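I have a structure here, written as structure tokens, and I will follow up with some questions on it.
With one protein chain withheld, the remaining protein chains of the complex are depicted in position.
Per-chain residue numbering starts at 1, and chain names A, B and C are given in the order in which the chains are listed.
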Amino acid sequence: MSSWFISHGAAFIVILPLLMAVITALLPAVRRLAWFTALIVAVLVALVAFIVLQTQIDVGAFIYRMGGWEPPHGISLAIDAVNAPIALLIAAMAVFTLIYAEPAVDSEVQRKKRAPFYAAFLLAVAGLIGMVVTGDAFNVFVFLEVSSISTYTLVAMGANRDRRALSAAFNYLILGSIGATFFVIGIGFLYAETGTLNMADMQGILANLDGGSRAAQVGFGFVLVGLGLKLAMFPLHTWLPGAYAYSPTVVTAFLASTATKAALYLLYRFMFTVFDPSFDYVAVTLTYVVTGLAVIGMIFASLQALFQTDARRTLAYSSVAQVGYMLLGIGLISTLGLVGSYLHLINHAVVKGGLFLSLGAMWYRFGITRISDMAGLAKTMPITTAAFTVLAFSLIGVPFTAGFVSKVALAEAALERGWYWAVAVIMIASILALLYMGRMMMVAYFSPPPASAMGEDGRVVRREAPLLMLLPMVGLAVTSVLIGVRGNVYLAEVSENAARVLLPGGGL
Amino acid sequence: MTIPVKKKPVKGPVVSPAGSDPHVLLRVISKFLIPLIALFAFYVQFHGEYGPGGGFQAGVILAVSVILYALIFGLNEAKRAFPPWLVRVGMTLGVLLYGGTGVVAWLMGGEFLNYSVLFPDPIDGQHYGIIAIEVGVLTTVTSVMIAFFYAFGSRQPQIEDGEW
Amino acid sequence: MILAAEISPAIPTILLDVCLLSLLVVTAFAIVRMRSLFAIVMLQGVYSLVAAAWFVTLDAVDVAFTEAAVGAGVSTVLMLSAMLLADRKSTPVPKGRQWGALAVVLIAGAAMLFAVPDLPAYGSATSPANAYVGTDYLAKTAKEVDIPNVVTAVLSSYRGYDTFGEVVVIFAAGLGVLLLLGLNGNAGRYQAEVRGRKLSETSAPTGTAERDGTASAELSTREVEVAKTQSGPPSVTELEP
Partner (left out) sequence: MIDLLQINPGLWVILAGVIAALMPVGPVRKALAIGAPILAAFLIFTIYDSTEVLAGQFSVLGVELTTLRIDNLSVVWGYLFCLAGFINAVYALHEDSWITDSSALVYTGAAIAGVLSGDWLSLFLFWELTAISSVFLVWQGGAHAYAAGIRYLVIQVLSGVLLLAGAVMFAGANGGDWTFGYVGLETTGAAGWVLLIAMGIKAGFPMLHMWMQDAYPKASITGTVILASFTTKFAIYALARAFPGTDILIWIGCIMTCFPVFFAVIENDLRRVLAYSLNNQLGFMVAGIGIGSTMAMNGVVGQVFVHVIFKGLLFMSIGAVMYRVGTAKASELGGLFRSMPYTTVLCLIGAGSIAAFPLLAAFVTKAMILQAAIDAKLWIPFTMMLFASAGVMEHSGIKVPHFTFFAHDSGRRVKEAPWNMLAAMSIAAVLCIVLAWPWGGYDILYSLMPYETDYKPYTWDHVVFQLQLLFAAIFAFNVLKRFKLYPAERRAEVVDADVLYRRVGKNMAVWTDAMWTRLGARLKRGRDRATASVGRKLSQAFSPAGRMSEAAPSGLPAILTAGLLAVVLVVAYIAAA
């Protein structure tokens, strides 16, 4: 049986959630049935994703031939050191958020819609994993659409909480469609240039053509901008704050930790595997345009985060800034830079997911959305606040947390290229992160709880989040600390393997 | 070609009194036409292996026949003929049929969607596999198109005659 | 890609192409200039139909089929239904916005035109798209899938996984409609409940006045207003009546 998973696991982790999503959509409105189904599916997917990762480590890169056709005629799934960890990351985050989902969805979605809601959630999971594991450029687009369309729906479901979710979802829909369109136009040009859709094949042909003609350049531009929109590269991030702020809590946490990450993975793939930094136009664009936008975005979005009154919008803008870190790692075009970028991708997924889960728990108990309402949370929800604090430290980059590891790696990479200004920007953005996260924690710890949180005897009533919510939150907080203390050894190896696959030549 | 439009909210479905139906011609012709459209859809479906066509196109054409029915005879009539629960089930059934074909290929020891293993002769397997998945496509596309129409159409009183 | 077409001996086909394309451009301009949404929806149907006809001249009958059925048929009906829910006339767009839209079109167009000189000629047998995988499909289909329509073979079998994905995309769209609107127009409004004690309203905050501490008293009313506009709900276009 396990040998079957070793040979078919790559397809299994996409197909299982897809088909189970379809079945889930038909489930009767029995309490917890749909949730339980989705959770079991997610756990299975995570387990198999782990087997796939293990297989990849054992045997190296391998492909799965869909329909039994050899690439480039058929579609193949290509697993290597870059995408296997990300597939596992997505699956694991799905498990975390789904554990949490039961109470959260119970309060935010009416009962008869829960089955389709979980179906859409599973579709999003399947779409994200599908676009990560595939080795075919057009197939990427297909699964990008699967995940996007289910995501638009999920975001709009936040209207039960706040009507602004509808316009946020619409905005996301329009911009996401522009991004997907740009991406598919780019694929079209690449197809016209190379005559194949298989990424490994494209790589070989483009390398033979030494970067190809203008068609390849235009394709490059469209792919870069399209993916840039999807991964919220500054200044194409305008869809993100609204989508993160108003969607259901569990959706926000899942999106924040996976959606932009999967798009970022595609950027790695296209910039380094399909195209190659040895082409002049790729190297120059990455060095000047992507790095420039990354750096401006880090500062600009951090400042925007600083002036928000809504806690989730603050974190959303912070996500844009963090994407800047990862793009900076790409713009460095060096193995070290990619290691830093990849590490930060994984760490940020863990941290941001956990932070949004904690904010969701605060809404669940007290309806908190604004920072000023977080007053006294240290007393009313001590465990949630503690998890939030640990994760916030990690976001800031305090030593012994996940964020520190990756930020140091990025800074070292920048130093290696002599980009001192980039180090300065990393530091400034970290200090800004300290300010906007510190602001929340100040309120949570030092402001007295409002009168309505007091019991009749005038004492603060403790209203901790339910156990199902606490488990994933605390789990992610502990994970971030573990990464910071010991886990970086293992993760660094994973990132280095990924960076070596992406940049076999070691960069510029 | 601007058409004078007036906004007049209408309560309840409009049922023209017998004898004064201005759309008799429309109804009669469409009664002939709708079966033909459906038939054409199936032609497109099953001829897809030989000429242009396939599940997508056939599904849309089949959905158009239902939508046309709804436009002319009213949404409620259409919902009687093609009830919403069937739409919901059809949506999922199509995907399951498609994916199920792939899963069967899995169970028979091949890769996902490898139709060649379905039958002893790979060519037979390809033929039957393609037919199965095309039916799945047809089912889903038809159901979703109708679902779109139901969803939008149900939120709105019927279009008043004067507005056409 | 059309601009790169080789001058073929079949002059009437070229004429037909020119006519169809001119029609497309004219229709597009008409759509841009129209205010009546009803007319626009109709013109979009026209546009799709003309495009379908043009696809036929390009020998892409499958695409033409889809364009005619979806573009001219179903989407027109759906647009009409949506239009009836919202408004029948579009409000005039401010001049500045028009320039922005024009800029987008020009840039995207210029970007694609930029690549045109390096694209292979239309129908060229030596173009990468035709010479490499395309040729292989033609050769392999007969012995591996054995159906006459190679397009169907590619879509259903060689790239069946993509098609599966497309079906799932359609399913996802249907699911979205199901979730947000409901098939009987009865999705209903539902207010999410806080399972504890609600401390704050999600609506507009009351500015800084409620913040504890002495410093906020010094804020001028102007600053309070600023704080309000920063955090107040933006004008929401309600998607439901």
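Worth a mention:
The definition used in the following text is that a residue touches a chain if its C-beta (ideal position, glycine included) is under 8 Å from a C-beta of that chain, and two chains touch if they have at least 3 such contacts.
No experiment lies behind these values; they were computed from the predicted model shown.
The chain not shown here is in contact, across the full complex, with A, C. Residue A:Ala411 is the one among A:Ala411, A:Leu432, A:Ala453 or A:Ala499 that touches the chain missing from this view. Considering the full assembly, A:Ala168 is the residue among A:Met66, A:Ala168 or A:Leu231 that touches the omitted chain. Only one of the listed residues, A:Phe96, A:Tyr191 or A:Trp239, touches the absent chain: A:Trp239.
For the chain missing from the display, the contacting residue among A:Thr24, A:Thr273, A:Ser406 or A:Ser447 is A:Ser447, taking the whole complex into account. Even with one chain removed from view, subunit C keeps its contact list with that chain: residues 96-97, 100-101, 103-104, 107-108, 110-111, 114, 208, 211-216, 218-219, 222-223, 226-227, 229-230, 232, 234-237.
Interface with the hidden chain, as seen from subunit A, comprises residues 164, 167-168, 170-171, 174-175, 178-179, 182, 211, 214, 217-218, 220-222, 224-225, 228-229, 235-236, 238-239, 241-242, 245-246, 279-285, 288-289, 293, 304, 306-307, 396-399, 404, 407-408, 411-412, 415, 423, 427, 430-431, 434, 438-439, 441-443, 445-447.
Methods note: only the chains that are shown with their structure count from here on.
The touch graph of the protein chains shown is complete.
The greatest centre-to-centre gap from subunit B, using C-alpha centroids, is found for A.
Centroid to centroid, with C-alpha atoms defining each point, subunit A and subunit C lie 25 Å apart. Subunit B and subunit C, compared by their mean Cα positions, are separated by 22 Å.
The residues of subunit B that reach two or more other chains are 88, 91-92, 95, 99, 102, 112-113, 115, listed in rising order.
Counting partner chains per residue, subunit A shows two or more touched chains at residues 18, 22, 25, 66-67.
Those residues of subunit A whose C-beta lies close enough to touch subunit B in the complex are 8, 11, 15, 18-19, 22-23, 25-26, 64-68. For subunit C in complex with subunit A, the residues that touch the partner chain are 1, 111-112, 114-115, 117-120, 127-134, 136-137, 140, 157-162, 165-166, 168-169, 171-173, 175-176, 178-180, 188, 190-202, 205, 210-212, 227, 230-231, 233-234, 236-240. On the subunit B side of its complex with subunit C, the touching residues are 1-3, 5, 7, 44, 48-54, 56-57, 60-61, 63-64, 67, 71, 79, 84, 87-88, 91-92, 94-95, 98-99, 102, 112-113, 115, 122-123, 126-127, 129-130, 133-134, 136-137, 140-141, 143-145, 147-156, 159.
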